[in-house]
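Shown here: the complex without one of its protein chains, the others still in place.
Up next is chain A:
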Amino acid sequence: MAARLGLMAVPVAFFALFFAYPVAAIVARGLKVDGVWQFGRIADVLGQSDIRHVLWFTSWQALASTGLTLLVALPAAYVFARFDFPGKQFLRAVVTVPFVLPTVVVGTAFLALVGRGGLLDELWGVRLDTTVWAILLAHVFFNYAVVVRTVGGLWAQLDPRQEEAARMLGSSRWAAWRKVTLPALAPAVAAAALMVFLFTFTSFGVVQILGGPTFSTLEVEIYRQTSEIFDLATAAVLTVIQFVAVGAILAVHAWTVRRRETALRLVDASVTARRPRGAGQWGLLAGVVGCIVVLLALPLAVLVQRSLDAPDFGYYRALTDADGGVFLVAPIEAIGNSLEYAVVATVIAVLIGGLAAAALTRRDAGRFVRGFDALLMLPLGVSAVTVGFGFLIALDEPPLDLRATWILVPLAQALVGVPFVVRTMLPVLRAVDERLREAAAVLGASPWRVWREVDLPMVRRALLIAAGFAFAVSLGEFGATVFIARPDNPTLPVAVARLLGRAGELNYGQAMALSTVLMVVCAVALLVLERLRTDRTGEF
């Protein structure tokens, strides 16, 4: 128990300092007038019909987006887990790229696809940007990878013989899947669904661009109240409401996961995949590939096409030019900044998240530890805007003045990345048979050696996936970074947003070009990760 508390000390301190403290600061700034708490403000804000409308829309669009994402992505998770086909690695990376794109770029790409003057408009005169469908499709685009990676990663390691055993006991193929595989996958599906729900519940960039004046989420409203109306009090109240809602969702999730937790029989992922057989399986594969092409590749293709819409790579060449006036430096330098920040943020996130996951692994974890599990998820649910704004107002005065240091940006990005690391590693860590650890202990391995010798080799894959996610999230992080990135050190998403915020063909084209660069950087990083993964599967 003492050892576990020791493991948790670092993550707890990290969260207290860089999450709880800034959030407390912003809430106090909003709700405290002349040193007196004004809790009546909460009722006032909730009494406004437009706020209630925002709450209602935020909830149902998140639910609809989650359902739609699961519907589209679960067959893909199956295909990636169980089928072997040429180009699988590449396709897996393609699937993950959208997730790491800045929300602003996704919004713009979909606008270019389904908006006014977009591809569909040009071809058939179809426009979706005035309906909620544009938002829902963009959310599916975004979160497809969450489901495929979280669910598919576990699915690939489930022993197919378990299903065979059920079939020999008289179950139909469908019943065997439902009774054997589905319960084993349920925690991963729940984790993925929870992530998707939280991302869409707190969706910012996508709704900002595709929602127009009609559709507004809580997050957009908080941003609007903060930066346009400068009504900090209302923004703070909305933050509190979001906090409570997210806390409730997380509590339900923790409860379901705990109920379903089982030690799984994991096998090498490479032995469970085989070539599709029969028209049905090839059809399923074709359907999934078709879906990926239309839903994921097409918007990106449109994005690239727009970035090349000037002679001689004009938009790209303009990126090396500092004279544009949007930045103090050439936009191209944002690439270096982004990579440096993302590497540091990944190291922090993997360290903090890994420690937390190790501490949370034990089945006999008490109430306190489980509460900590939920706490770790909160940065996912609280708006990134709040994190960034909180950093700005809380960490800018002694004793903790970090405003002038570069570490502020990676810290904020790591904060957003940690829940990914924990979520990815925990299911796998918990699936490691406790008696394997005991076997190692009896052979003389100290708790630390047990972790290194037993847990680490088994979760290396999950750890790499987690690191990849943390890296991608850091690269694409926008909501918090936009508040704290210094003008002379912009990150890629911040640079894109600034370019988009300016009128003119050249700025728009440069934004497209820079987004394309970001997309390529992400794709390369992920392809490297994929390569790393194949090299290690033998050890699994």
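By our rule, a residue touches a chain if its C-beta (ideal position, glycine included) is under 8 Å from a C-beta of that chain, and two chains touch if they have at least 3 such contacts; residues count from 1.
Criterion: contacts and distances are computed from a predicted model.
A chain of this complex does not appear here, and its UniProt-recorded name among "ABC-type quaternary amine transporter", "Methionine biosynthesis protein MetW", "Rod shape-determining protein MreD" or "ATP-grasp domain-containing protein" is "ABC-type quaternary amine transporter".
Of the listed residues A:A330, A:L351 or A:A445, the one in contact with the hidden chain in the full complex is A:A445. Which of A:A330, A:V343 or A:L436 touches the hidden chain is settled by the complete complex: it is A:L436.
Among A:V454, A:A480 or A:A497, only A:V454 touches the chain that is left out of the view. Across the interface with the omitted chain, chain A contributes residues 268, 433, 435-436, 438-447, 449-450, 453-454, 457-458, 539-540.
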